[in-house]
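Just one protein chain is left out here, and the rest sit where they should.
Up next, chain A:
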Amino acid sequence: MIELTDNKLALEQLIQSTPARIGVGCSGTRPKTEIMLKLRMDHAMAVDSVYGDIPKAFFEEFHFPIVQTPCQSKEMYLKRPDLGRKLTSEGESFIREHCKKKPQVQIVISNGLSSKAIESNIRDVYPALLDSLESYGLSSGTTFYVQNGRVACMDVIGEILEPDVLVMLIGERPGLVSADSMSAYMCYKPRIGTIESNRNVISNIHRGGTQPIEAGAQIGAVLRAMLDQKTSGTRLVI
């Protein structure tokens, strides 16, 4: 921490108020070695969670079917956002044949920009979400996993499965503070051409942010509101 002779308390309060790297001090014009090492370690973790894959054990635990987007590599996923918004033709026919049509709620999971986010949070968010749906009297379709998906791939899925509402649990772009943060994007009747202002999101879901089980519980409440009001996005009153 920087050395301050006056108003130490004010600095401590500022540091307490944010997980960001403030008040860490410097040596001359450069960061201190310890701070620099920590920064590089956090950056490495962020890179790992983008390029890393979800371990096999995860799918043995949850049995989610895996569907691909045309992005066959992480490089392509990062360079071609448009391809992350589609499914491969095999993927499309898989869900057409194996997933429940016209469900009230469709749950989709995707690694997005952080595999770590899915690995860390689904175990808590998903069962809490199922409880919440049951509690609100909602039924859900066949949950599946999209490898290298982007948020808007829900439009293609919506077009094929025609759910009333859809929630996509997707890994967020990692920051230097948290590499395992997940978002839940929700939309009433997503179809091709849906615009971003029609979606709702609960973001920053991880242990140190929005509490995963509470996020799961709240997703149910938002979906319930969408079904009641037959709308989503900026028009939705929560």
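Here is the rule we use: a residue touches a chain if its C-beta (ideal position, glycine included) is under 8 Å from a C-beta of that chain, and two chains touch if they have at least 3 such contacts; residues count from 1.
Here is the rule we use: contacts and distances are computed from a predicted model.
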From "BMP family ABC transporter substrate-binding protein", "Ethanolamine utilization protein", "Spermidine/putrescine transport system permease protein" or "ABC transmembrane type-1 domain-containing protein", the hidden chain's UniProt protein name: "Ethanolamine utilization protein"
Per the touch definition above, residue among A:Gln104, A:Thr142 or A:Asn204 touching the missing chain: A:Asn204
Contact with the hidden chain (one of A:Ser132, A:Ser178 or A:Asn198): A:Ser132
In chain A, positions touching the absent partner: 7, 9-10, 123-124, 127-128, 131-132, 134-135, 200-204, 207, 210-218, 220-221, 234, 236-238
